[in-house]
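Every protein chain except one is present and positioned as in the full complex.
Coming up: subunit A.
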């Protein structure tokens, strides 16, 4: 008795084949990054240029989002604390929420949309217009010049942006607390720093480094492997955002579990 192969099996096997090939390609891409990053020539100027581009490009949106999150989160938390007469705990609550989770996550998600998509589109358009091939035939390593520099820049800049988001969100929160509870700036920030620990800051920096690397490498991978002309450029930009966000949430969950295990060990 033989099992008869029908068209559904073929479709499934092709999808599985495509999935595992994609996974293997992505793994090879990440592996190549770690091989190339140590090898000279080091593209310091291009890394600095990318750091400036990434930081500068994201600053207005991150400022606005961080500030509004600080105000809104404070406003929404107040009624619950007020029920127990504990509104004086607002700075502590906000600082823990912002430093531990909201700051890194919001920064990463905004950067995935803003920076990840632009990296995907830029490298994708370079790919379809043969600019990457032009580098190769001129004996220039395009992977090093395009992928390594951009991934390093996002890895360095997301933690910096995260700290900035934390500060702006806390300032937003302070304005709200100051208006309602008449708390001074020094009192607010004393409470903020009393409630957070070194582990909170350290874990959020590590998390941001991971998020930054993810945004950079995914954007580059999607752009570098784009095809089908201009349509492919749009797809690369879109896929870079979707994949980065998906991975950021998974990484957030994993890092949170590890940090909690350390915290309560």
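Some points to look at:
In this section, a residue touches a chain if its C-beta (ideal position, glycine included) is under 8 Å from a C-beta of that chain, and two chains touch if they have at least 3 such contacts; residues count from 1.
Here is the rule we use: contacts and distances are computed from a predicted model.
One chain of the complex is hidden; its UniProt record names it "ATP-binding cassette domain-containing protein", one of "Cytochrome c oxidase subunit 2", "Phosphoribosylformylglycinamidine synthase subunit PurS", "ATP-binding cassette domain-containing protein" or "Transketolase". Checked against the hidden chain, the listed residues A:10, A:129 or A:184 yield one contact partner: A:129. Remark: the residues of subunit A touching the chain excluded from display are 41, 125-126, 129-131, 133-134, 136-140.
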